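Next up is a structure, given as C-alpha cells.
The complex appears here without one of its protein chains, the remainder shown in place.
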C-alpha cells in the first residue's frame, strides 16, 4: 500500500518504469525530465540524458524554465551542438527513447506541435524544434499529454512528428525507420498501438479513473475488448524520491 | 646587396613573398612551414597557419619531424579534427594557399605523392594524405620540389593532386574549382603556368643558375621566349629572421 | 596585429539596408544576440530573411518590428515565459513567408553550408506537413530523392550559407577566436555564413585563447568582426555571466501579446534609446544587472 499521490506523480512513475538501464534518452523540461531522473535514481542508474541544445548527463540541482535554462546544464559531462545531439547521436540510432509532447496526437501516434486550425483561420503556436526529429529516429517514443477530446484526435491539424503515419506499414513505406514502440501517457490512461493496424489502443487506465471518462475525453473511438487493466501505482520509495530528491520544490509533480 | 644565402633560404623567401597578409595557409613541415613563418614575421603578420591534423595558429619554438609532432602544436589557438581542417575550412573555400610537395609533378601541375612505376613494377612510397584535398580546394597552390628530370615530367605515374589536369579548361570540366594560381618553386627556378594552355612556363631562374641547367633537368620541353628573369634575392632582414628566429637550428635552411 | 573588434553600430552598418539574409544564434532565451537586434531595428534594416534553428526573443523582436520578410526555422518560444507571439501573429496574418523545418533539418543545412558541401541527405522531415508545405511552395532547398547507395528515400537538405550570421558568445580575442561556455548549438549556424559577426561579453587577450584552446569553438578565420557588448543578451541568459531577468522576460511576454503594447515596448526600449547601454540604464542599470550575475560554480 503506497502513499496518496498526484496524477503527475503517477504519470512520471509510469514513464520512468518504461525506461531501461543503460538507455540513452532525449528529454525536455517537466515530467519527462522528472521521469528520467526517477529512473536514474531507481532501476536505471546508467541512463544517459540528452538535451537537444547540446548538453549530456547534467546533474541539475534546480528545475528550470526549459532546456535553454542553464539550471539544467549544471555538472554536464559534455557540451556539444544541435548537430552533435540530434544531428549525430540521434541520427546514428543511439537514442533509445525520445519523450514527446504536443498540441494534438492522432490515432496513429502522429503529433502536431505547431498550429491549430480554427474557424478564424490558422493559429500558429510553436513549432516542432527537435520533436519532429526525435520522432524520426528514436527507437521508442513516449508521448506525455493532457487528456482532452480536442487533443487526442482522428487526424492532427498539422503533422510535425511522425508516429505510425497512416497506420500499418505506411511509416516504413515513407522511408522512415519503424520505432520499436510508441506509448502515450495521459492524466487518465496509458495508450499503446495495435501491432498490425498501428492504431490507438488502450493499455491501462489510471487507478480511480473510469473507463467512461477515458472514452468521453478521447476524440478517437476506442475498441475495448475484455477487462481493462489499471496502471500500476507508484511505490512509496518512488514517491519519496520524487518529493524529497527530484522535485522538492514541487514544480512539476 | 644581401648576405650570401643557401638555395633553401632562397626557396623559403620566394615562397614567403607569395603569401599575402590575412591569408589562410595549409602547410606541412619543412620549407613550407619556414616560408609561412617568415611571411608572418615580415609582411603578413595576420597569416593563419593550419595543419591538417587539426592545429591552427601554433607558435612552435622548435621544428619537429612532421605535423604529427607535438613540437609543432605549441601555443595553438584551436584544436580540431581532420574534418575540422580539410573537411570544413578548406572545403568552404577559406584556404588561400596550399603548400604541396610530391614525388613527381607534370607539365599541368598535377602531382604524384604516392607511387613510382619502375621496370620491376610499382613501388609504393607514401600516399596523398591531405595533399590531394588541398589541390582540390585551395585558391592558390605552391608546389616546392627538388628539380630533377625524373621528378618534373610529361605525365605523372599516378595522379594524386590535381593541378590543371589535362590543361586548358579540363580541370573545370572535371567538376573542380579552378585555382587562381599555381606555382612551382624548385632549387633551380620558379615555374608558373600559361593562362590559356595551363602548361608549365618558366617564370624566373634563381641567381647563379644557368638556363641550360633548368632545361636539362626538366623532363618537359620548355619554350623560352625573350629574356629570362632572375628570381629576386633574399634581403638581409629576411635572412637574419630565417637564421636567428625561425630556424636557428638550421634544420631546413 | 590587425584587430577585428568594431563597435556594434559599425557592424550593423555593414549590413545592407534592404534584403539581407541573416542567421541568428539565440535559442529561446539564452545567448540571444539581443543588443545586435536592437541595433538592427535602430538602423532600420528591412526586408530581412532570417534563418535559425530554434528562434528566441531576438527573432520575435525583429519580426515584431516589421523588418522580416521571410523566416526559415523550426519554431521557438520564450520557454515557460511564453510564446513568440509576434512571429505567430505575423504567420497567422500571412505577413511573412514562413518556411518551417524541424530543428535538425535546419541544423544540417547550416552544417552543410559551414562545410562547403552542396547538401546533406537525411531522413528528417519525411512524412511531415513541414515537408509537404515546403514542397508545395517549391522551396529550392528541399528535394526528396533515393540514395544511389541504398535506394532508400531521403530528404536532400541544401546547404545554407546566409549573407551574415550573428551569435552572442562569452569571449573572443581581437583576432576573432571565439570561446563559448556551455552548449554551442549555434556553432554550425555561425560557421555557415559568408560573414560572421560575433558579439561577446568580453574581448580577451590572445594569450587567454592560447591558454584555453580547447574552449575555442570557432577559430578566427570564420569571423569577420567582433563587438564587445556586455550584457548583450539581456534579458536572456549567458551561461557563466548572468541569469535571465525574469521580470523583464515577463514584461516582454506580456507586451508581445498585443501589437500596440509591443510597439510601446519597442518605442520605449529600442527606438527611444541611442544604444544598448542606454537601454540597460533605463531598465535599472547596474542595480538590476547585479541581481542576475552568475554564481561561479553554478554558472547562472
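Letters A, B and C mark the chains as written, and numbering starts fresh at 1 in each.
Just so it is clear, a contact is a pair of C-beta atoms (placed from the backbone, for glycine too) under 8 Å apart; a residue touches a chain by one contact, two chains touch by 3 or more.
A quick note: this is a predicted structure, and the numbers were derived from the prediction, not measured.
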Shown chains that the omitted chain touches within the full complex: A, B, C
Residue in contact with the excluded chain [from B:14, B:33, B:48 or B:128]: B:128
Which of B:17, B:140 or B:171 contacts the chain that the document leaves out: B:171
Chain B, residues in touch with the chain not shown (by the definition above): 29, 51-55, 61, 64-71, 73-74, 76, 79-83, 86-87, 90-91, 113-114, 121-133, 136-137, 158-162, 165, 171, 174-177
Interface with the unshown chain - residue positions in chain A: 21-22, 24, 45-46, 48, 56-57, 59, 75-80, 83, 87-94, 137
Where the unshown chain meets chain C, residue by residue: 117-122, 140, 143, 145, 147-150, 152, 154, 156, 158, 181, 214-215
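Just so we're on the same page, only the chains that are shown with their structure count from here on.
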Chain C and chain A - chains in contact with each: none
Centre-of-Cα separation between chain C and chain A, whole angstrom: 28
Chain A and chain B: spacing of chain centres that average the CA atoms, whole Å: 57
Residues of chain A whose C-beta touches two or more other chains: none
Chain C: positions in contact with at least two other chains: none
